[in-house]
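First the structure, which I've put down as structure tokens, then a few questions once you've had a look.
Left out: one protein chain. Kept in place: all the others.
Which chain is which? They are A and B, in the order written, and residues in each are numbered from 1.
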Amino acid sequence: MSNTYLDQFPAEAKVVRAAFYSSFFALAIGGLFGIVQTLHRTDVYRFMDSADYYTVLTAHGVLLAITFTIFFLVGVFTWAVTTSLDRGVENLRFTWAWYGLMVIGTAMAAIPIFAGFTDSIDMSASVLFTFYAPLQGHPLFYLGLVLFVVGTWLAGVDWFRSWRAWKAEHPDERIPLPTFMVLTTTIMWYIATLGVAAAILLFLLPWSLGLIESVNPLLTRTLFWFFGHPVVYFWLMPTYMMWYVMLPKFSGGKLFSDPLARVVFVLFLILSVPTGIHHQYLDPGIAEGFKFIAMTNTMFLLLPSLLTAFTVVASMEHGARQRGGTGYFGWLKALPWRDPVFTGMALAGLMFAAAGFSGMVNAGMNINYLVHNTFWVVGHFHLTVGTAVALTFMAVTYWFLPQITGKALWSRPVALVQVVLWFVGMTFMSNAMHRAGLLGVPRRTAEPQYEGVTFEAAVGSVGELNAQIALGGVILTISLVLFFANVIATGFNGRSDELPSNGYADALSGPEDAPLVLDNLKLWTAIAIVLVIFAYTFPLLSIVQRGGLFGPEVITFPVSLESLAPIAAALEYGGLATVDGVASAVTGALEPGRIAIAEVVR
Amino acid sequence: MSQSIDESTQTTEIGHDEYDPVGTLALIGLYFLILVALWIFVYFVEFLGNDPTVVTGSALLLAGVGHR
Partner (left out) sequence: MGALLVVVAFTVPLFVELRTVLSWVGVELTVLESVALAAVAIAALLVWALWPESDGPDSSNAG
């Protein structure tokens, strides 16, 4: 007899399964669009109109960065809370309700995005996953987003309810580590989503409904990034949770330190939100001083990141030594490299370490100017969310699938090849994206080739970089196909009785060593809010003071292609006066149509 | 609570006090050295190879003011 999650919590396992399958569905479609746009912009294979590129890009960004990641993590969190508190959810109907709300929200947001492909439906939302003004989408898109986020809020309520009920029965016990991680992440998410909620409900939705005539674009951008930075921690904290509480177990060891893990999550709760302005280093209208404060806060985030690197590697080493590993580096050989779950997560961590470097470049106010809005940035976040998060989620799926279906994984060798292919494909794609970005190749551009502008490659040529990007994209797509083959074929397997039990790693140094104050969630929430108030009050006030709450004048994009011509002309005139060539690059970017204007405004 | 799949391959049990993560220190130390090297490299490429940017500019300005 096995003792899987399905055996322990059959009803909850169904919710987790539904969340995972929703997330994989988004991954499949988003991944398909990924290869389409890769082949299009590298000019390897173009079969659609370049104006549709931005619809594809919106779907890719929204489906992967929002839908895939968040559906997966609500599944993981539900598993984590129920498993570590050893109790089912308080009210199963409520749990299905928030899941249903997230599904409805996703569908509502997806309809206008996909309607953008056809002219026969008068609806579109090709506003990219950052969706701030002046780009305007159909109201249904914003309503869908709101419902989706409300769904995640209710999911948080569900987890807090479980904890409350558990605490009533165990008044003197420490919060189990996985639940502690879920709760801190949820509080962070509540604070962070206030930004988008305000941006959508106060400005973007009324504006797209025609209730207000204009908005202040800088204000909606700032509110977006108030949420847009911490959302990366909403992806990363569940990933870290997997590294902290699962990876040691797969390595054959124990978590190095439970208290250190708690410290890291508290630091992320405090520091995630007051940093969003680091995405706006190039925004005119925000004073350099505010940007400097955001940069400082960002650099503080290095601390929990390095603590994580240390704790996670030390836990792996503990496993390796228990398996007979020796030496300074020799222990690496003793790790279970044949296990796709372990190997996938380890490779994801390795790529994250590489992303640490490009992240340092992004975070520096000065050096950011060199890479801002270039393909470098795309290379960077395909290492972070596209690999550290996505590859960890895919790898750990190979452990979760048997837990939630009661069926053995279809093929471990295929799974191993899949995770390794992702690493290799991403190496090719991301490396060339970084390099292209250094040459000034812009992101979010269907046809990044301009008359009168040539990008000078330091080594090799732009053509070679494009080929490398396309090669990487193709390998990644093959990897995705293998992933889905495994998930689907596992579904067709029969029930198995010999599955590993549900559980997570013990700690070498347990919660009894952690100071009690770490579990004082109210205190950390209060500190987090104070820091946010410090970081954002003055920037927001000054933005409103200069540009007005609803914007200084009426400017609405995308209205039509015609309205772009005078703007392009104006930009070209202004551009010629300063840097020759940049202007033609800008007009080149305008040609494909509506959305590239975003780059100009950014 | 935890039941490692690979328990069969575990040869020894290492407790908290016997465990000394020297390998981790070696690896993280190596990573840190690479990071610092790359950082210095960026410094040469970006700051010495180009005209002053906003921050270096204001720093120079301050230095200039200081000289007077």
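Quick note on the criterion: contacts are C-beta pairs under 8 Å (C-beta built on N, C-alpha and C of every residue); 3 or more make two chains touch, one makes a residue touch a chain.
Remember, predicted model here, so these are calculated numbers, not experimental data.
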**Q.** Contact residue for the chain not shown (choose from A:Trp159, A:Phe428, A:Tyr450 or A:Phe483)
**A.** A:Phe428
Q) So which of A:Leu271, A:Ala334, A:Ala470 or A:Val487 would be touching the chain we can't see? A) A:Ala334
Q | Residue in contact with the excluded chain [from A:Arg323, A:His380 or A:Lys407] | A | A:Arg323
(Q) Across the whole complex, list the residues on subunit A that are touched by the chain not included here. (A) 323-324, 333-339, 343, 346-347, 354, 416-417, 420, 423-424, 427-428, 431, 435, 458-460, 464, 467-468
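Here is the rule we go by: only the chains that are shown with their structure count from here on.
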Q) Which residues of subunit A touch subunit B in their complex? A) 249-250, 252-254, 256, 288, 306, 309-310, 313-314, 317-318, 320-325, 327-329, 331-332, 336, 339, 353, 356-357, 360-361, 365-367, 369-370, 500-501, 503-506, 508-509
Q: Mind listing the subunit B positions that touch subunit A in their complex?
A: 1-7, 9-16, 19, 21-24, 26-28, 31, 35, 38-39, 42, 46-47, 53-56, 58
